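As you look at this complex, bear in mind that one protein chain is not there, while each of the others sits in place.
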Amino acid sequence: MTGVLSLVLWLPAAGALVLLAVPRERVAALRVTALAVALLDLAAAVAAGAWIDPARAGTLQLVERVPWIPSIGISYHLGADGLSLPLVVLTALLVVLCVAYSWRVETRVKDYMILLLLLHTGLIGVFLAQDLFLFYVFWEVSLVPMYFLIGIWGGPRRGYAAMKFFLYTLAGSLAMLLAILVVYLHATPRTFDLVELVARRPLAQNLPLAVLAFWGFFLGFGVKVPLFPFHTWLPDAYAEAPTAGSVLLAGVLSKLGAYGFIRIVLPLLPDAFRQFAGLTAVLAVIGAVYGGFVALAQTDFKRMIAYSSVGHLGYVMLGVAAAAAAGGGAALGDAAGKALTGATLQMLAHGIITGALFLVAGVLADGQARTGNLTEFGGLWARVPVLSGVAVLAMLASLGLPGLMGFVAEFLIFLGAYQVFPALTVLALVGVVLTVAYFLWAIYRLFFGPLNARWAALPDLDGRERWVLAPLCGVMVVVGMYPGPLVAMINAAVTNILGLVR
Amino acid sequence: MITLTHYLVVSALVFGLGLYAALSRRNAVAMLMGIELMLNAANINLVAFNKYGAPGAMQGQIFALIVITLAACEAAVGLALILAAYRRFETTYVDDLNLMRW
Amino acid sequence: MDLRLIAPELWLGVLSLGLLIVELLTGPDGKRLVGWIGVIGLVLALAPSWALLGEPPRLLFAGAYAVDAFAAFFKLVAVLSGILVLLAAMAFFRGRPGGHEGEVYTLIVFMVLGLVAMAASADLILLFLVIEFVSLVSYVLAGSLKADAKSSEAGVKYFFFGAVASAIMLYGFSYLYGAGGTTNLYRLGPRLASFPEPFVVVAAALVLAGLGFKISLVPFHQWTPDVYEGAPAPVTAFLSVGSKAAAFAALARVLYVALPPGAWVPVLAALAAVTMSVGNLLALSQQNIKRMLAYSSIAQAGYMMIGVVALTASPTQVGSGIAAVLYYLLAYVFTNAGAFAVVVAAERLLGSDTIADYVGFGRRAPLAAFAMTVFMLSLTGIPPTALFWGKLSLFGAALQSGLAWLAIVGILNSAASLYYYLGVVRVMYAQAPVDAVPASEGALMRVLLVVAAGATLVLGIYPEPFVRLVQRASLLLRV
Amino acid sequence: MTGEAIAFYVLAAITLAAGAVVATSPNLMHSAVALIPALLGVTGLYVLLNAEFVAGIQVLIYAGGITVLILFVIMLTEGGTGLRIRQRNEQAAIAAAVAAATVALLIAVAGRTPWAHEPGALPSYTPGAIGQSFLGPNLPLFEGTSVVLLVALVGALLIARKETGE
Amino acid sequence: MLLDWGYVAIFVIVGAGMVSLPFAIIALLSPRSSFPHKLDTYESGVEPVGQAWSQFNVRYYMFSLIFVVFDVEIIYLYPWAVVARSLGASAFYSILVFLAILVLGLAYAWRKGALEWS
Partner (left out) sequence: MPWYVEVLRAVAGTIIIFSGVAIVAAMFGVLLERKVSGWIQSRIGPTHVGPRGLLQTVADTIKLLQKEHIVPRNADALIFASAVVLVPLAALLDYVVLPFGTTRWGPLIFRDLNIGVLYFAATSSLIVVGILMAGWGSNNKYALLGGLRSAAQMVSYEIPIGLVLITIALLAGSLSTVTIVTMQAHLWFIVTQPISFLIFLAAATAEVNRTPFDLVEAESELVAGYFSEYTGMRFALFQLGEYAEMFAMAALAVTLFLGGWRGPVLPSVVWFLIKLYALVFVFMWVRWTFPRFRVDQLLNFSWKVLIPLALLNLVGTAYVVMVVQR
């Protein structure tokens, strides 16, 4: 069944066009339309998931391929496998929740919704593109709406944060563009098609160039993840973005980088990646530990989540790096598979969990509390039990409590990575400890202790907010308890990719 | 014996004088005169090359004629601009035309 | 001779002379008629230019004039930019008394004629004549807004930089003639190949001064900010797209056909790097939108030079470098002309060309602001806008010619340029409108903006036909 | 020393001396007037190079036309009042260095390049040859020139004439 | 052919000498007086007022401008004129176009009042 992926991809963009025609005064109509579009898209994504044959989750399915710019070898090539499909569904889900959550946005609703839907298309496109060029285009396209979302609806320092975000990512992605060009120019016949490129691996015989290309990709994806030295845009952007923006930034945008490493760098430049896998792992671990320490020092809820993201994404990258390092050797094949599966699962888990956390933080900051300062809270458990419960659940999931989604992912990562980078993995566990520390402390500061009189009238989650958070909590628990099918699907995909590496 | 090189040297010197005038003068009209010297220097080259390098065809001399023509047009337009600026700024000293930073 | 081969030139000549007559016959209220005739005439000029794309390459007038797809492509570019600029000028003059409206329209069409001829000239004399012709028209246009002292200043400054540059270039031409014994580019090439390198380098450097001036190559760029700021905005648009495109065409033909590749190639590469860096660096701090666009256009010239260098560095694989420049120029025409059209609109609506005054523009003139966003993204090189593909092909050409460092410099610059391009967008949208009364850009301006922004997007979303076009056009006539 | 050589050196000396006055005289009017001997010196060089038609045009256009324009403009603007004003800008020293370097470079290149040193035979009647060329292969130049002249005229008048409202 | 111009050169040199001759005679013959007022600028007998170097009407420039353009046009007609007989009708039409374009310039100047001495 071809076409379904295109439907998933373009539905939001079409919805944006429809919104363009709605007068800007009709706020309710705008919101409802946007939500309807997002829901339809989620349905389509789930439908696409249903179409996929789980037995062949390792190979691309639902492939669509039409020439786009044949004169330079670019085609409109979409495809989904066990790696990308969960991410697509995650994206669609988070967008639905964001739209629903954003009911409270009052200013320039029309522009807001349009940008959100455009962002949606861009993100989905990145996960579905099987042509380097298409990939790059969607990658860049997703930047612009996010820039506006931060820049217009963000916090007090939104201008600075938006510009910093855009500048960092653009610099990185231009480096990636260079890498893409290097690969392209050495392919015969010249093509940007990822599948063909992976099959031929044009730079296999030319290690120096492969290294150059690797660094291009590394910068592009590393900034996006973000890896340790490139992470400085992240706290500003996460903290200043409007809540929906933070959710998507943390939930989806940060996955783009890791996804790129897995989807492109690993199969395309395995030798070069292997050469620098150690370095990548070191950076990842530094990120994990550093993120933990800094998160510990934060007083702002959103900033704390932001730094915790740096840490969690460090685990993801540790897994990817381990897979890259192990990739070639048959001995470590199993470890590589575990690490990579764990990394992918961690991406999903982080998306769900951090999304939930940001939503909770948003409820506090955008709602009546009007602040995200942890030190000003306290004793909320009694006052707002539902909110507190959701928050605690998410935090526990995030710190890796067994039975919740985060645990499965982290466990797999460490299991795999330990066989490849034992010392580093142990070091990374320091990060886990830190995570436990700051989350518990945060739970304490927020929900226990004496109730600050200011919050005496703080309302609990209203109906809409409950509906928004409920699916996330559900996923956390369900996947945590019963990860089997999802893990199997992802495992099939990464095994396939690792198979290509060999 | 006067050779091509003699002419080229004279032309280079005239060019240098013109360039110096065009770059160092403050007065617009004086700069224009420097430009005219530069054009003349090029014309000496063209005519000299026509005799020494490429006789037969008259391209060098024709080029020189075209250059003279264009010099006249350039002078006409340039001086008109100078006059227009003079009406506005009451000066023909180029560095006094400084509404915008140079 | 087959008149079809010079049909665009003939038609433009007739058109421009006819416009002058109409200008003379109409009263002060009838000048818009001149503009409309000009627009229609230019649109009609597209057809014969298009037809020439398929002609087998050949030389006319004893080798002085080339008819090839390359020249035909630049005819199209020149005419297109002429149409856009003429429309912008008409919007500019709407309700603005005096100002030599009719003459400006006429001169714009004359300039299109010059640009059309510039890309096709294959003879030093003709080339010089045409370059000077274009220069003369531009000096006049830059200074044509006599009610504005800045325009006068711009005219004078432009004139002096231009005149010095063309005098230097002429000296270079005279050396080329002396060495080759001919003024024909195609006959010069083989003869220069046997000439000592220092000579060729000096001659090339002198020639580069003149053409570098037109394309605002550092260090011949000093005129750019003042002239861009002072000249009437539509004229500035024309300088930035029309003149620049034609100058690149001339440069490509001279470098490729006449000058043997040699020591000056790395020099040119260095100039390209310096040009984009200087342009971007200075653009960062600009307050005035026209000045910002001026420095931006310097930087853009630097990017385009990458293609020229790539073309000369690997003459065997000429396709990629030249095609990249061509695509870039085509995209640049719509993008930059569009950006200046927005400047025109903003000048009318806000009475200012200071970037800070664009606050609330997104609300007051949503279409113009949206178009400006598209143009700014395009100038930065973000997909799916036109210049993205241009940059892509330029960097690709650089990589292919072994100039990876140049591509890297280009990429760093692109990233830096985001700051000031996006700054405009940010001001337009990100801040609360001070005075959010919606204002109308005017029907003409709206059409212009839709066309320019639409073309920028189409070139970005579906570049295939245009890629094919430039690949065909990059086959410069070789003899 | 042949007559040609004497003539050459005399003419070169006139051209350069007058050119130096043009480039450096603090009196604008003197610069403009010195332009005339400089141009006439160049005219003499054209004659030595058997380009008498170009020489005639040089006198007619340059000395009789462009110089008149320049004199007019000097008289219509500050003119001699400029005597009291500094005539050189701050970059004069740099300009001198640039010009000197350029000259040195050009002379070095001109001196080292293996030019054809034997004068060739030009057509016996240059105006005729030029006319044939203009109406033959160089027709685009010929017609193009008229357009250039037209545009220069239109443009210069547009710039120079006073606004009606001014 | 250079001989012709040798003659012209001698004509110029000797001629300049002859024109300057009266100055020598003046130096010998003319009287000197030290009456200071005679060095005054002549202004119809009254004391000179202000600088002579003041600005005049831009109209002078307009005329010389049109003159230069037409003067340049004429230089293209000289070479044409001498070969016109040997060329055919096509050359006539070439020159007709050339002149027509310039006449347009004259018409422009005329219509815009540049030829009026007001």
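Chains here go by letter, A, B, C, D and E, matching the order in which they are written, and residues are numbered from 1 within each.
Operating definition for what follows: contacts are C-beta pairs under 8 Å (C-beta built on N, C-alpha and C of every residue); 3 or more make two chains touch, one makes a residue touch a chain.
Note that the structure is a prediction, hence the values are computed from the model and not measured.
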Next on the checklist: Using the touch definition given at the top, which of the shown chains does the missing chain touch?
Outcome noted: D, E
Checklist outcome for this item: For chain D, residues touching the missing partner are 3, 27, 29-30, 33, 36, 52-53, 56-57, 59-60, 63-65, 67-68, 71-72, 75, 79-80, 125, 127
Item to check | Touch residues of chain E, complete complex, unshown partner | outcome: 1, 3-8, 10-12, 14-16, 18-20, 22-23, 25-26, 29-33, 38-44, 48, 52-54, 56, 60, 63-64, 66-67, 70-71, 74, 77-78, 81-85, 87-89, 91-92, 95-96, 99, 103, 106, 109-110, 115-118
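Methods note: only the chains that are shown with their structure count from here on.
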Next on the checklist: Counting one step per pair of touching chains, how far is chain B from chain A at the shortest?
Outcome noted: 2
Checklist outcome for this item: Intersection of contact sets, chain B vs chain D, gives C, E
Checklist entry - Going by the average position of its CA atoms, which chain sits the greatest distance from chain A? => result E
Checklist entry - Among all chains, which one's averaged Cα position is nearest the averaged Cα position of every protein chain shown? => result C
Next on the checklist: Looking only at C-beta pair counts, which chain-chain interface has the most contacts?
Outcome noted: B-D
Next on the checklist: Taking the mean of the C-alpha atoms as each chain's centre, how many Å separate chain A from chain E?
Outcome noted: 81
Checklist entry - Just how far, in Å, is the C-alpha centre of chain D from the one of chain C? => result 31
Next on the checklist: How many angstrom lie between the centres of chain A and chain C, each centre taken as the mean Cα position?
Outcome noted: 42
Checklist entry - In chain B, what residues contact two or more other chains? => result 15, 18-19, 23, 32, 43, 48, 53-54, 57, 59, 62, 65-66, 68-70, 72-77, 79-84, 87, 94
Next on the checklist: With touch defined as at the top, which chains are paired up in contact here?
Outcome noted: A-C, B-C, B-D, B-E, C-D, C-E, D-E
Checklist entry - Where on chain B is chain D touching in the complex? => result 1-10, 12-21, 23-27, 29-30, 32-34, 36-37, 40, 43-44, 47-48, 50-59, 61-62, 64-66, 68-77, 79-84, 86-87, 91-95
Checklist entry - Which residues, counting only chain C, touch chain B once they are in their complex? => result 124-125, 128-129, 132, 136, 139-140, 143, 146, 149-150, 152-157, 159-160, 163-164, 167-168, 170-171, 173-175, 177-179, 181-183, 222, 225-226, 229-230
Checklist entry - Which residues, counting only chain E, touch chain C once they are in their complex? => result 101, 104, 107-108, 111
